[in-house]
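Right after this comes chain A.
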Amino acid sequence: MTMLSVRGLHKHFGGVLAVDDVGLELAEGELHAVIGPNGAGKTTLVHLLSGALKPDAGVIVLDGRDVTRLAMHRRVRLGLARSYQITSVFPHFTVLENLALAVQGATGHDDRDRARAELGAVGLGARADDLAGALAHGERRRLELGLALSTGAPLLLLDEPMAGMGPEETARIVDLLSALKRKRTILLVEHDMDAVFRLADRITTLVDGRVIASGTPDEIRRHPEVRRAYLGEDGPR
Partner candidate 1 sequence: MRNTLYIPLQPWPTLGVVAVLALLPLAAATLGQPFYVVFATRVLIYALIATSLNLLIGYGGMVSFGHAAFVGAGAYTVAMLMPAGVASAWLLWPAALLAGAGFAFLVGAVSLRTRGVYFIMITLAFAQMAYYLVLSLRVLGSDDGLTLGNRPSLGLVDLNRDTTFYYAALAVLLAALAGMRALLNAPLGRALHGIRDNETRMEAIGFATYRLKLLVFVIAGAAAGLGGGLLVSLNGLVGPNLLNWTQSGVLMIMVILGGAGRLLGGALGAVLLLVVEEAIAEHTIHWPLVIGVVLLAVVLFAPQGLSGLMRRRA
Partner candidate 2 sequence: MRRLISALLLSAMALLPALTTAWAADKVKVGFLSTLSGPGGALGIDMRDAFLLAVKLNGGKLGGLPADVNVVDDQQKPDVAREAIERFTKRDNVDLITGMVFSNVLLPVMPTVLNTGTIYLSTNTGPEDYAGDKCNPNFFAVAWQNEDIPGAMGEVMNQRGLKNVYLIAPNYPGGRETLAGFKRFYKGKIADEVYVKLGQLDFAAEIANIRAAKPDAVFFFLPGGMGINFVKQYVAAGADKDAKLFTPGFSADEDTIKAVGEPMIGILNTSQWAADLDNPANKKFVAEFQKEYGRLPTMYASQAYDVALLVDAAVKQIGGKVEDKEALRKALTEAKFDATRGKFRFNKNNFPIQDYYLREVYKDAGGRITNKTIGKVFSDFHDVHAEKCKMK
């Protein structure tokens, strides 16, 4: 069953076409990665899908419903949540309060038990009562992910969850995402090629705002244009 279906998405800033006729299909339970060099339009795509930006043209269908013009918070309530590339948490709330807020936002209910469950899932159980502003970088990244998870949304847009992390922290996120696989549908934007090829069911490659290839990890690995786009540039780290 199709969870998310995107057709003909366009967005330009001034004269620059940031997203150019992008189409995507995400099946339920799929982990779909979007890769591409810097400036390929990956984050813009996340902004468009989450509702932070409005597209100039194109249609976004979530679970059979056209959400193209809906505000961000409406999409969250319909089951589409996102995380941010640059950590964006609530520094004056405790870790648990952060997650409880996300539960409240998506469901309208103040459900501490659910928040506590997500706390365990992102491995921050020991820091429940610490202020989010006091967390270390890696912990903040996991809280960032936890906020998206706590909304309970079946579809997650994760914008570079491993950005700026050391190998140990990266491994923790990879484990976390593997555990989530099949439970949630995930669109993963990521630079870490090892992680992407390990986790993804399908991969879409963006270059200059356009989709140049889409397929299984194996197909993408062999795709000539992908190889060209990545040669010497931003190869697997």
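The rule we apply is simple: a residue touches a chain if its C-beta (ideal position, glycine included) is under 8 Å from a C-beta of that chain, and two chains touch if they have at least 3 such contacts; residues count from 1.
As a selection rule, all candidates are chains of the complex that A comes from, given by their letters.
All figures in this text were calculated on a predicted structure; none of them were measured in a lab.
Which member of 1 or 2 touches chain A in this complex comes down to candidate 1.
By the touch criterion given at the top, residues 50, 52, 71-74, 76-77, 81-82, 84, 88-94, 96-97, 100-102, 104-107, 110, 112, 128-129, 131, 147-148, 150-151 of chain A touch candidate 1 in their complex.
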